[in-house]
Structures are given as C-alpha cells and as structure tokens.
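Omission of a single protein chain aside, the complex is shown with its protein chains in their original locations.
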Amino acid sequence: MLRRLLGRLGAAGLLLLLVSFLVFSLVSMAPGSLETTLLGARPASPELIQNIRVQYHLDDPFLLRYLRWLADAAHLDFGRSIVTSESVSDAVSARAVVSAELAVLAFGVAATLGVPAGLAAAAWAGRAADRLITLSAILGMSAPPFAVGTLLIYLFGVRFPVLPVYGAGDGPGDRLLHLILPATALGIGLAALVVRQTRAAALGVLDQDYLTFARARGLSRARIQTTYALRNVALPIVSSLGLVLIVALPGAILVEVVFSLPGVGSLMVESVGAKDIPVVQALAIFSALYVVVVNTGVDLCSLLIDPRLRDGAAR
Amino acid sequence: GTTGEPAAGQQAPKPIDSFTYGIPTPPSSLDLTKNMNGWTSAVAVMVTQPLERFDSAGQATPVLASKVTTPTDTSVVYDLRADVKFSDGKPLTAADVVAAVQHATDGAAGAQTASILTSIKDVKATGDAQVTVTLAHPDPAIRGSIAFGVLVSEADAMKRAGADYGTAAGLPVGTGPYVYSSFKADKVELTSNPAYQGTAPRIKKLTFAGFTADTTAQLALRSGAVQANYVNAPKTTPQWKSIAGATVYSTPSLLSTYLTFDTSKAPFNDVHARRAVAHLIDRTSLARVAYGDEAQVMRGMAPDAEFVPLAGSAAAVTAFMSGLPQVAYDPAAAAKELALSATPTGFSIDVPYPSSEPFAEPVLLSLQQAAKPLGITVNLKPQTFIAWATDIYMFKPAPLGVFQIGDLQPDPNGGMALMVTKANAAPTKFNMASWTPQEIEPLALTMTQSGDRAARWAAASSILTAAAEQLPYVPLFAPNTVLVYGKGYSSSTPPDFMAFITGAWLDTLTGNAA
Amino acid sequence: MTNTTLHRPGCADAVAPTGGLIVDCLDVRLLDSRRGPRTLVQNVGFDLAAGTTLGIVGESGSGKSLTAKSIIGLLPKGLVASGSIRLGQRELVGAPERDLRALRGTSISLVMQDPFTMLHPLQTVRATLAESLDPRTRRDRARRDQEIERRLDEVGIQPAIADKRTFELSGGMRQRVGIAAALARDPQLLIADEPTTALDAGTQKEVLALLGRLQRSRGMSLILITHDLNVAFAACDRIMVMYAGTMLESGPSEALKHAPRHPYTRGLLNAAPPLTHVVDRLDAIPGTVPAAHEVLGQCAFASRCDLVVDACRTQRPPLRRLDDGHTSACLRTDQLDTTTPREPRGGDAVIAQPRPATVPLVKVENLSKAYRSTAITGRHRVFHALHDASFEIGEAEAVGLVGESGSGKSTLARCLMGLTTPDTGRIGLGGLDATDFSKLSLQQRRDAYRTVQIVFQDPYSSLNPKLTIGAALEEAVRVRGGHRTEVPGLLEQVGLPGDYAQRWPRALSGGERQRVAIARALALRPRLLICDEPVAALDVSVQAQILELLRSVQSATGMSTLFITHDLAVVRQMTSRVLVCFEGRIVESGATSQVLDDPTHPYTRRLRDAALLGARDAA
Partner (left out) sequence: MRARLDVPALVWAAALITLSFLTLAVFGRQLSPRDPDTQDLLLGASAPVHGHWLGTDELGRDILSRLMAATGSALAGPFVVALAAMIVGTALGLTAGYRGGLVDTIISRFADLVWSLPGLLVAIVVIGVLQGGTWLSVAVIAFLSIPHATRQTRSATLGQVRLPYVAAARTLGLARSRVVVRHILPNIRATVLTTFLLDFVTAILIFAALAFLRIGVEPGAPSWGSMLADGQSLIAVNPLQMAAPAAAIVLFAAGVTILGDWAHDTLTKDQQ
C-alpha cells in the first residue's frame, strides 16, 4: 500500500515537473518576441526593454531560466503579474476562495442530485423513470455550462429577477445567494456525469450473485441496500466524483466568466487574454497540482473502500 | 476631490451610507501609472488627488495646488496648499509631489503615464510648498497632462510598498476624501477619510464594481445593487433608459476612432486607394451599429470638442468643420478611385484590430463585404486589446489599421498632435499613418508649442484641411460618454467624461434613495 | 404397457407434510416487451419430503437454476413464475416479497453455483456469518462470536479464518463459508445450485460430503442441482432430469441409475466415458440441445431421439408414473431396453499406439515458468506455474496430461505453442529448438506451427466472431500454401456439411464450433495436435461426439496428440500414456492403464478416488 502510494506520488511529481516545463516553454512559443510578451500594454522604451531583459534574465540560456523559475516556483514565487504587478501567488490566492466555494457547491449539487438519481435509474432499469433520468442526464451532459448559465441568467435575472446573477456578494449568506445560480449551471452537467456513472455501476452490482445470495439468506432490505449495494457501488462512484472534480475545473472557468465571478477561472481567461504569462504559468501549475491532489485523494478513498486494492491482489 | 462648493440642490444634502458605481473594467492596479485609463483614474482620484483638475471646457480648478503659474513657455510652478494632510496624518510636502511626478514619468520602470508627459525635463521642489516643472520644449497642454497623470500619494508609503504599490498589498495613501478599504479583482471599496480637511463627502462607503457585460450591469442597476453606472456599450442606451427611475446622461466625449492607412507603403501610398476604401465605409449606418444613437460621425481628424478652447467657441469649430470636404459612402465612386490608383484590380490586406472595442469589428466586417466586389480582400486579424495596443506602442503600423485615442483634455496636443509629423512616427507615438508631408511640420510646431491661441487654431485648421484632402486617416466616430444614475439619484448638471474621471461628479450628485 | 397414471404431484393433496415442498405445474416466462413473452421452463412438478434429498440434473440451460430461483422467489428481473410452489401450507408463487423475505434463510436457503461471486467481496467471514444469524443471537456479542465459531467449525473452517476477507479465501473455503451462511438460521430446505462445479475434483468431493453430512445431521431437506449424473447418484434420494426447460424423468436414485426410463437419461449415462476401461465406441447423442421455447408443443428430446415417432412431435408427452416409483415423459418407455447395461467392449486397440522412431517428436527438458504480478500496483508476487517439467512425445503417440485446475497444464501447452516463453528449460519440436519463439525466423515459426497445432477449451471464443467458418478455415489452409478448395474437404473431415463455410460462428452450437476449431488445426496437417480440455465446456451429450471425432482423426492421420484434461475417464479413453501434473511439476507418468489402475503418487491416487465417487461403473 505504501509502495503504491509512493509510486502515485512519484508519478504526480513527474507530471507536475512535465507540466511546469511545458508551461514555461509556452512563453517562448508565443507569437512575438519574449520582450513584447512580457512588456504587456506598456509603451516600450529601450530602457524598459533593457529592464525586462534583466528582470527576466532573458540573456541566459533557456534551461537556466527554466531552472531558476522552477526554483522560485517551488517557493510559491511565480513573479509578478505583468498587468497589475501584484505578486502572482497573492493574486491567485485572493481569487481562489470564490472558485473553491463554487466548486464545493457545484460538487454538492452534482453529488446530491447525481448519486440518488443514478441509483434510482438503476433500480428502475428499463422503466419510464429510468428512461427519463437517462435522457435528462444526456441532455445535461450535452448542455455546456456557459449555455446553462446564460439560460439561468435570462430566467432568473431578466424574466423573473429573483436571484443575483453577477458578482460574488459579501458575507456568507449573500455569497451563498450569489453562488446558487453559478453552482447550478456548473452542477447540472456534473450531476449528469455522476448519474450515468452511478447508474452503470449500480446496474453492474444489482445483478451480482452476492446480492442474490444475500437476499436468499433473508437479509433485511436496508442491509442489502447499504452494506451490499451501496458499498460496492461506492468505489465507482468515488472515482466518478473524482472525475467530476476534475471536469469541474474547466467548467468553472466558463461559469465564472458568464456570471462575472472573481475566481481563478476568470483570472485564467483574463490572463490568457492579456498574455499575463506569469499568472498563466502559475495557474497552469496550480491546476496540475489540483488534478494531482484530486487523483491521489480518489486513490486513497478507493484504498479505504476496497481493501482488495491495498496489496494489489485482484479478487 | 470635492473641494468645490456642494451642489445647490433643492433638497438638503443627506448623507448616503453606501453608493456603488458600476464601471466596465475594475482597475487592475490602483497606481495609475500601471493602468492608465479613465476608470482607474475615476477610482484613484478619490484617494490620491491631482494638483489641479480640468473640466471639459478647459477650465482649471486647483486641488492640491493653491496656485499654478507658467512664468515661461517651458516651466510650470505649483504652489501647494498649506493645510493638506495625508490620511495617515502626515502633512503633504513638496517632496511628495516631486516623487509623484517622477513616478509618473519613469518610463523605464514602465509608467504608462510617461507617454503623455514626454515634454517634462525636470521637476524640483523650489520651496517648502512649491514645485517647479521644467519642460524640454514649450507644451501648452502640459498642465492638463499633469492634472490627469500625476496623482500624489505619500512618498514614504509608496517607497515602502515598492513593487507592491497599487496592489492590495500596497494600497496608496492619499489626501483625498476617501481611503481604500478593500481592493479585489471585481471591486474597489472606499470609505470616507476621517482626516480629510474639506467638506466630508456625502457618501460614506463608495464602491466601484466591475461589470464586463452591460446585461449584468443593467440587472444590477435594476435591482438596486448599484446606484450609478458607466455604460460600456453606448449602443445599449435604450435598454438603460427603459429601467424605471433611471436617469441617463449622454455627453460628447473626447474619444475618437479611425481607420489608419500606412501612407509610406503600397497600396496606400496612393491617395486614390485611400479614397477608394474611404468611399466603402457607410459611417452613418455603422455609427448606429456600433454605438446606437450615441456617437457622432467625425467630420475632421479630431472631435469638434477638442478645438473649442482654441477656437474660442463651439460655433466657430462647427462652422469650420462643416466646410471640410467629406468622403461619403459610395461604392461607385470607390470603384472609380480604385481604377485611378496604382492597384486598379484590387489587393489583399491583413487588418489587425482589438476585438474588444465595439467599433472595430463591425466597421471591418462591413468594409470586408463592400470591398469584395472591387477585388479588395480584407482579412480580419482579431487581437486582444493588449496585443493590439502593444503593437501600437511599439509602432508597428498595419497597412490598414484601426485606431482610437481618448484625449484627456480639450486640446489638440493630447490627441491630433500625436497623429502627425515625422517625430511622432515612432514608438510610443501615434502617427500610425506615417503621414509626414513637409508642409505639416511647421504647422504642427506652431499648434503644439505656440503660446498664441489664435496662431494655434490657424495651424490646427490648416492641418485639418490637409488631412481631409490627403486622407491619411478615415475619421470615424466620436462616441458619447453615457452615465446612468439609478432610481432616486440624479445630477444637478449632466456629468460628462471629465467629471467622471476627475471625481467632480460627486459634487453634483443629488438625491438619496434611502 | 406399464401403469400409466398421469403424474400430478400434489394435485390430490394440497398440503405437503411438514417441511415438505410441493412444486406443481411450474412455468417460468421471460416477459420481454419487444419480442413477446418467451417460455424458459415449462410444467415442472415434484415433491420433496422433509429430510430427503432431491437431485435436479440437466445440461447447461435446461432450467435448473430458474427452477431453484423460483422456489426461493428470486427470479431475475423480467422473469415470472406461474403454477404453484407450496412449502408446508404456504403458497409461494405470487406471495408478497415481505412474506418471502421472512421465509428466506429460516425456511428455505440457497447456495449458489459460483463461490467466487457469491459473497460480498469486501466483507470479513465474521461479518458475513453475523449478518446471516438470527437477530436474537446477533445482538449478544459473546453469543454471536461463539455461534460463528460453531458454524465455522461445522463446515470445517478454523476460527482464525473468521477475520479474513472474502477475497483472501480460496474457492473451496468460500463455498464453505457460503454454506455456513446459508445454514445460519437453520432452514428446513437448502437448495444447492451446482455447489461444486467451480471447484476442483478434490474439493468437490469434500464439499459434497459436507453437504450430505449436514443434511443428515439436521434432518433438513436438500435440493442438489448438478449437471453430473454421477454426483446426483452418490448424493440424492430422488433425481429429476431436466432438458430444455422441461422435466423428462424423475425417480429414486437407484432406479434411475440402473433402469433409466427415458431415452435421454439412457443416452446421458452411455455418453459418459467409463473410468475403468476403454470402450471402442463412445455413444454420443447426436445433435444439440434446443431452446425451451422452440420445443413447446412436442417432446423436447424428439429431434435427437432414436425412438422418435410422429406422436412425439404433435404434442408434448405427458408425465406418467411408472410402477417402480419412476415418472417419465416418454411415449415409448416400454420400447426402451431398460435391462441391457452397456457392455465393456474392446481393449486398448482403439487407441493409437506410438510408432517407433529414433527422434522424439517433442522433447521437453526441465521446463520452468513463473508468473510475476507487476509491481506498479502492488508487491511483487511470483507464482511458479511450471516447475522443472521434462517429457517426450513420440510419433503417432497419444499422451494424456492430467491434473487439477491451476496445476500448470495450459501453461505447458502455451509454452509448446510459443504463446508463452518459458523461463528456463528447452523445447525441441522435431529438429527445431522452439524454446523461445521470438528468436525464430518467420519461416522457422511457420515450420513450428506446421509441426504442432492446438485446440482450445472454450469453443465459444476460440473462433473469431467476425470471420465466417469458411474464411477462418481458408486462412489456415493458405498458411500452409493450400487453396480454398480444400475447405469443404476439411469440413467433411470433422463431420460438418459443406455449406457451413458460409456460416458465422454465432450460428453454430458449441460442439459444432469445436469441430471447426479441430478442422482449423488439421488444415495445417500438424504432426502433433494439442487438445487443451477440448470437451470441458461442452454439454455431456455432445462431449462424446468430439472425443469420438478426435479418436477417428487420430487414427486416420497418424498424428500424435497431447490430450490435456482433468477428467481421468477421458484420459482412459483417449491416451496410451499419461503424465500427471501437480503444482507445476510432473509427479507421475506411465502407461495410462497402469497409472489409473495402480497410481503410485498420493496425488494421483487422490485424483482417482475423487473421480471414482459415485461413478456408475465403479468397481
């Protein structure tokens, strides 16, 4: 188990390193000279360009620059934003809160809506209710979050203005109120994903022999549904929820843009638009870190749920 | 600042607990030198005040300065007010002002304001409460530029903050009626400055909130979440007007937009090719597409308002501009002009443009359609505003480009003057047409440096006439500034762009929703 | 004509004796919304007195499991039972789920076929037993643990195992835990659905003995479902024979064994090869098993019966009670020669004898193969599937390789075929060193494959579903440089009509597919044919056809065979020499008759004793 974990962490570290390298090289591949990219919208004077060459060590070889940047990044120092000259870590952490709250809420929506609906669909497999749930899930998956978000804005902002549709609000209550629609817009697609995965997993479990055998021994319905069905469905559900957390990342970008939420997603779009390279680099690294953390978390949960995985012994 | 007399409203001014002003883009930095635009200025002047401020008629009101004099063509002397203290209690000194000027002119450190302050050679404290700015050459517009570009903050605090200055970690400390209480990506919150010497502002808590989309801003104003808003797309004005209780103020601005031809290269080194393209643009219709009814089609190379102080009256400017030759939308005439040009069968050009600006894409798409039958292929190259602006600053003119310039004072020196002469066909200058005829040089010199108003106006009108004939630019639109006040609020005089960016709007605010 | 009363169990007396079970006119239908309902089981009826054992015997798909699941009310979704099932005074068909749940575990319990899927994969043995116990016992912790220990002891499991999780147990252990759990609330009736099929011979015997012991000591009724007549004879009081969803015959075990009264039962008995001697002809039942819904209005066995008359096809023959406690659904029971037992015929003559040759065709020396589980997900595990195996196969020799499941037989075959590379040792094929196929040139590899060919166990997946029979055979023929015109000849050689060339594998029965697989191997005209359990997956009634085919091919072509099986009776019929494989080692070898009649290695003896269990012709 430890070995597996160590292996996982090693792979994660490798992934981060690779992403960091690719992200760093991205700047050099961007059109236009490095200086102009790093200049942003400032009037270029020869002194300023010279300043930038020095500040970013542009006269050093590429690999050296990368290593220097990497060393700084390891201390969470990603330099300063070209646009605001704010320290990048500060800028990112200031905006991470809203994104985290949005993600948690959307995840809540996805889990509380998706898991029961998926289980219900499996329980009523083939019947009208199942077909309805399955079709809704397909529609939910096919509807991009920005389309759902725009629709929600139209419905609850323009037609029946009952909920705030912009900004993040102040204070916990207000914040929650502001996040309801964004979280719904993001959560619907995620819930659809969970529904499909849960349904498939539950269907797989429902016609397992051990369920029949449990019933044949006269075990109570509650026990069969919890200990038997749910526990064995839990593993695929946990991994699908992990997937949801990862899919939520790009989804959040779109939703934050639609609802003008000051989160890391909208920061990403703004920075990409403004070619604010230090911010883009940091966000890319943080995204990769997030992916790694989620994946490792899912792995750990799987190990907790399914001891079979602990020593790699299959069945 | 709010040093002026409070508005003579009918009702007694009641304090307002909280007031939110919606703006299209929240400041990315509270240091104007890093983020030079009207919206940042509107926020920053509430805390860090200028030495003096101008209104759109060119009238100056002193703010931190008690007196401003120009003893010679190349020097400006500011006498500072004695009683002014920063919000942390320290008194304002001449050294603070000198530091602010130096900060604003430090192009090597990336100060964007440096580009409008190029004529400054030196700045010195010439007394305990006196600062003298020395110019490299005469610049009649320099007071306006300093009024906009130099915002005074406490020098020690600025130094301490270092690179963080202007970020949430290094909030500027100023003398204004407000202090910053929070600075987030989507909004800036200010609270009234208890140490402020002037009349305490009516609004206790003032928030500037960013709304990228007008739709959401409208929803916010409707629901009472914001009390005033700077309309991003003037085109949406009718929608704003339909909001119950809202008052819409629409005033001419100093913003102007152009098509630019690179007159130094083929095909647009040929005036016929330029005229052909100009004939293909239906400016009247496009004005409506881009701005609704909220823009004027420009008749000369700069908006009329820019010349009013020079000519002495708006009527004089209007009379002159109406006499300038115009190139009307006329595809047949375009075909004829093209036939006369060096490229009678047409050509193909790439046009880079900022996709975020409302006028550019409609104009170019329309041109693309109209030009196709003549054999002119227009390839659209959308860019982010920043990428586009970088190319402009680096002086990489496109054969055919779009351009917009927002003047900050009604004087051609901040606008048209930068778009002519050889010296301005260079990085950080804006002669995007590379339009450098010999006869323009002396005219431009007179216009920019003469102390004689009449001589300046004569020179300006000659340049306008030459530009109308040679057509280095196709002047497009001068959109209005549209400000909306929500239910319960209004303004005793219509607030215009200058009132917005200098904070003068606070003095004319009337009403109270509470 | 014998006594011909219509047998309707339980019709006269609606109340079964205490603990007894009456099943009457049971039908099971599939309610498929699109294609209309389909009958899967029709008109099954029997009764079971308290404390006795009923065996339900039938080939795969004959409806045994559905009958069992109907009784306990656990039919899969979409299937419905009709008719009547009474346990004591209670009617179970149509009873509400709540009532049924109360009965399950206490009155009726079910042990399922596959021990590997039957238990909650993540639970400990203790938890599995605890949850199965009576709630009163369960609540008191000390009593519960004591009870669990007692129950485990009853099925022969040490208390230490109680805290292991399911996935850490072997199949036999799992089966025992399953039995203990099923019996935890002392049901009156236990249904065991093929409880031993997934286990190896040795374990099978132990589990059957355990079931018998428990049944007797508790006075419990037992329904034992199996496809192996010999198992049923050994363990049951009465036996019911099912075929294509119907019951054909039922009667006391002894009567059925010695005097089957249905042609199908008789055929089954004859088809099973004897363990003790070689017969010169294996009596196969021709044809294949039909689906239940295809034979609703006729005798289900009619198409394969040698006594068939027109009447068999116009109507389903009724079940008739015969004088000796038998019931049979045959119209012609009296024509059935009930008395003649099969005669032992011939000697070893039918088995090909090796031709003397200087060089052995196959020479295997010190072959070892270990499997490693990869380290990425877990700790390193090494499993020695094959250990220092050496043997030779001569020209035209038929060699058997026996051993229980997992003993390394297939690994050996795969090494010979170059599908697996051995770790150490040497394989010689003819003159060629074929130890590592990846080191051979393409031409050498082709030569090797023309020397040795293989027929796999599972006929259902050994043909590419996306190639027609003709295309599959043609591909093989072309490898040898032959022409497609040879295909009909090949089909004929394995007893299939020429027009089968156009068919797809899915349109063929298991036996037919196995014939095609043999034809494909023969297309290369190999000198050695390896048969890896070629009949294990086939219905008993079809097995003999394939064995007979292999024998005839062997004698016609004079090729050698390596016959891999776990069935000693099959080895007796097919080989002249046998190798016994145990835990990857070859522990005994010698002439077939000698090894089987007088085994020297204890393992071989155990194998033989297990196989002798209940065998009809056991001495």
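Order as written gives the chain letters A, B and C; numbering starts at 1 within each chain.
Just so we're on the same page, a residue touches a chain if its C-beta (ideal position, glycine included) is under 8 Å from a C-beta of that chain, and two chains touch if they have at least 3 such contacts.
These figures come from a predicted structure and were not determined experimentally.
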item: Which displayed chains the unshown chain touches; value: A, B, C
item: Residue of A:Tyr66, A:Trp124 or A:Phe146 in touch with the missing chain, whole complex considered; value: A:Phe146
item: Touch criterion as defined above, residue of B:Asp214, B:Asp270 or B:Asp391 at the omitted chain; value: B:Asp214
item: Chain A residues that touch the omitted chain in the full complex; value: 15, 18-19, 23, 26-27, 29-31, 131, 135, 138-139, 141-144, 146-147, 150-151, 153-154, 158, 246-247, 249-251, 253-254, 257-258, 268-269, 272-273, 275, 277, 280, 283-284, 287-288, 291-292, 295
item: For chain C, the residues touching the chain missing from this view; value: 34-35, 414, 417-419, 442, 445-446, 448-450, 453-454, 456-458, 461-467, 475-476, 479, 517, 520, 524
item: Residues from chain B at the interface with the omitted partner, ascending; value: 213-215, 218, 233, 235-236, 239, 282, 285-286, 288-289, 355, 361-362, 364-366, 368-369, 380-383, 387
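Please note the rule applied: only the chains that are shown with their structure count from here on.
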item: Cα-centroid distance, chain A relative to chain B, in whole angstrom; value: 40
item: Whole-Å separation of chain centres (CA-atom averages), chain A against chain C; value: 51
item: Chain centre separation in whole Å, for chain C relative to chain B (CA means); value: 90
item: Where chain A touches two or more other chains at once, by residue number; value: none
item: Junction residues of chain B - those touching two or more other chains; value: none
item: Residues of chain A touching chain B in the complex; value: 32, 36, 39-45, 47-48, 50-51, 80-81, 83-87, 90-91, 94-95, 153, 157-158, 161, 164-168, 260-262, 266-267, 273-275
item: Touching residues on chain C, where the partner in the complex is chain A; value: 69, 72, 74, 76-78, 101-106, 109-114, 116-123, 131-132, 165, 167-168, 178, 181-182, 184-185, 373, 375-379
item: Complex interface listing, chain B residues touching chain A; value: 28-29, 31, 34-35, 107-110, 112, 114-115, 163-169, 184-187, 209-213, 215-217, 219-220, 222-223, 225, 384-387, 389-390, 393-394, 427-428
